[in-house]
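Can you keep this structure in mind? I'll have questions shortly.
Missing here is one protein chain; the remaining ones are kept as they sit in the complex.
A and B label the chains in the order they appear, each numbered from 1.
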Amino acid sequence: MSSSHMNSSSSSSNSNNNSTMDLLTLENPVFCCYLFWATVLVVKMLLMSLLTALQRFRYKVFPNEEDLFFKNIEVQFDDPRVERVRRAHRNDMENILPYFIMALIYVCTNPNPMIACNLFRLAAIARIVHTLVYAVVAVPQPSRILAFATMLIITFYMAAVVALRTLRFI
Amino acid sequence: MSSSHMNSSSSSSNSNNNSTMDLLTLENPVFCCYLFWATVLVVKMLLMSLLTALQRFRYKVFPNEEDLFFKNIEVQFDDPRVERVRRAHRNDMENILPYFIMALIYVCTNPNPMIACNLFRLAAIARIVHTLVYAVVAVPQPSRILAFATMLIITFYMAAVVALRTLRFI
Partner (left out) sequence: MSSSHMNSSSSSSNSNNNSTMDLLTLENPVFCCYLFWATVLVVKMLLMSLLTALQRFRYKVFPNEEDLFFKNIEVQFDDPRVERVRRAHRNDMENILPYFIMALIYVCTNPNPMIACNLFRLAAIARIVHTLVYAVVAVPQPSRILAFATMLIITFYMAAVVALRTLRFI
């Protein structure tokens, strides 16, 4: 009886701890949602590498001596069609890579599942739109600024949530 | 009686496991400290994007046709005031992004809390100083080298700690 009581009390304390302990597991739907959309963004970023390579072969613009796969061409930089893709790729690195860490940290603070999942979806879709209007087809502004600002604001929001939760550990 | 004994032994083994199991939760002060200072650095990095945009609008230097928000200007690269901010931003990516992963990994090895928290604080402050003396006001060397070296050495130290702990899993 007493041991049964201990048992139930220990299991209730476990269920209290669950809110913090199980956050980074597949049992947490918010974490799974993060995993899925982070994977989408990783794949999108890697495709930028391949898009750059595609542009380099299409316009025969290579930056290294050992890359001159065609005869009668020279090392060449600053081709505008290649550089546009590289700028888009750099912008990805500047924004998506810090977002990966920020969103992972945000999951650790046990956010509202509805808000968190929709932020992950919106951020990922915004960056896919950003790539389309920047690197694939040059769409007039403010399309790119809006796509850029969407993830930026989401990341700032997550940062504010986390900073408020962890401020006393400064 | 025997079941009560099992209970206590299982709870004691739990408390032993706690050192490894609860590391990536808000119950671990070292992790919370990491969360706070990583958030500070994420915000700092995103502000570099906005600082670049500010410089572009101030000096009317835009790299894309669709960004020409003013009349009678052309696409332009290599403005020294814009490029300085972009070099600082690239340096951030080269150093802070690997640091995020390295410090997270370091937390997983259950480091001494006093050492770990102070390293997080020092690294974050060093990079804020780096940005101030590089991108905001160009301060003479060796101020930037010192700020740069501080995070670099901290990251190498964390790498050494982790590598020694995980060497047998090579």
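Simple rule for what comes next: a contact is a pair of C-beta atoms (placed from the backbone, for glycine too) under 8 Å apart; a residue touches a chain by one contact, two chains touch by 3 or more.
In this text the structure is predicted, and so the values were computed from the model without any measurement.
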Checklist outcome for this item: Contact with the hidden chain, among B:M102, B:A123 or B:A147, goes to B:M102
Checklist entry - Which one, B:V43, B:L68, B:V129 or B:V162, makes contact with the chain that was left out? => result B:V162
Checklist outcome for this item: Contact residues on chain A toward the hidden chain run 1, 3-4, 7, 11, 21-22, 24-27, 29, 31-33, 35-36, 38-40, 42-43, 45-46, 48-49, 63-67, 69, 77, 89, 93, 97, 100, 104, 117
Checklist outcome for this item: Where chain B meets the chain that is not shown, the residues are 2-3, 6-7, 10, 17, 20-21, 23-24, 78, 83-84, 87, 93-95, 97-98, 101-102, 105, 108-110, 138-141, 144, 152, 155-156, 159, 162-163, 165-167, 169-170
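Here is the rule we go by: only the chains that are shown with their structure count from here on.
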Checklist entry - Distance from the CA centroid of chain A to that of chain B, rounded to the nearest Å? => result 16
